[in-house]
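Inspection log for the structure reproduced underneath, given as structure tokens.
Every protein chain but one is kept in place in this view of the complex.
Moving on to chain A:
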Amino acid sequence: MNAPLPSESLAAGLPLAPHPPVSEPVIRIEGLSKTFSDAAGPVLDDVSLQIARGDIYGVIGRSGAGKSTLVRCINRLERPSGGRVVVSGHETSRLEGRALRTARRDIGMIFQHFNLLSSRTVAGNVALPLEVARVPKAERGPRIAALLELVGLADKAQAYPSELSGGQKQRVGIARALATAPSVLLCDEATSALDPETTQQILALLRDINRRLGLTVVLVTHEMEVVRDIASHVAVLERGRLVEEGATFDVLAFPKSPVARSFLAGIVAHELPPEIQATLSPEPQADSDPVIRIVFTGAAANEPIVADLVGRFGLRPNILHGRIDQVAGRPLGVLTLVAGDGGDGRLAAALAHLARLGLHAEVIGHALRPALARRHGGPR
């Protein structure tokens, strides 16, 4: 840990100088496992991942998947049963006592229920980590002021947490977590107790801090929108196992595991609505048409591809389902359509054309015409 805290930079007003770019990941987790009771089985099972400095790293998964346990193993609020956790070169999974407490100053954490001291004012809450880090009293005042300025609460320094809204409380939590200028910020469901608008404000603040301070943010959430909006990388946990991991856009655009695919259904239209899905068969039938899923990424999202399918290939596409989102600042769309090809290879040519445009198109099944006709209210 940087024992003498870079207090001048905070005192002289934020932003801090960004942490120097280092290729070594700031968090390295190797073969991490955690078992609370043998009867219940492992809560984390051989999880390995690396988080690069300056990343916003999302961890998603269903309730009980082990997300909280995973982040709590990073700052050793939870003791791993096996494996290694290395943060900024310190193996927190092996530290104890004073060494662990010193290492924790480099890892800030914010919580779903804020966990502020009701007995202290806003300024007092932010002072706590400074007191613990033995920052001289004279230095604390300016740093607290700078931190409250950063989170937009300069005028609330003397208020008690009970006098604040949820969003304001979380801002205090963020200021407190940043007080010792950590290189990592752990967020466990930090926006889950907030309304959508406040959530957006807190996410904007986290993104701002990430950019200005070069802080690495680990974001645990069950809200996919949060990951879509700010995470650059994402890990998907399912029953304690890491089922998918990578750049957010790639994971969202091309989820490999069924778990991730269904988990993403709320924000990316990878799966058809069940009533349409039920009408698909994997093999062509006498009276069926192929169903094509097209994933639009990046610039190709703006191509007039449906017009092309009609004009250039003479197909008569019928859109079943579709949606376009912004993911990590790039458009990501998924469109599912039925296109009868008349058996003359028109479809194959169209698919090749789409591939040339950089779109990912695949036949995901075959729909019976009567079923589709019913859905569209009459014979075509």
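One rule holds for everything that comes next: a residue touches a chain if its C-beta (ideal position, glycine included) is under 8 Å from a C-beta of that chain, and two chains touch if they have at least 3 such contacts; residues count from 1.
To be clear about the criterion, contacts and distances are computed from a predicted model.
Undergrad: Determine which name in "ABC transporter permease", "Ferrous iron transport protein B", "2-oxoacid:ferredoxin oxidoreductase subunit beta" or "Carbon-monoxide dehydrogenase small subunit" the UniProt entry assigns to the undisplayed chain of the complex.
TA: "ABC transporter permease"
Undergrad: Of the residues A:Pro42, A:Pro80, A:Pro129 or A:Gly340, which one touches the chain left out of the display?
TA: Result: among the candidates, A:Pro129 touches the missing chain.
Undergrad: For the chain left out of this view, which of A:Arg104, A:His233 or A:His366 touches it?
TA: Result: among the candidates, A:Arg104 touches the missing chain.
Undergrad: From the list A:Asn115, A:Ser262, A:Gln285 or A:Gln326, which touches the chain that is not on show?
TA: Checking the options A:Asn115, A:Ser262, A:Gln285 or A:Gln326, the one contacting the hidden chain is A:Asn115.
Undergrad: List the residues of chain A that touch the chain left out of this view.
TA: 75, 77, 98, 101-105, 107-109, 111, 113, 115-120, 128-129, 131-133, 160-163, 173, 176, 180, 186
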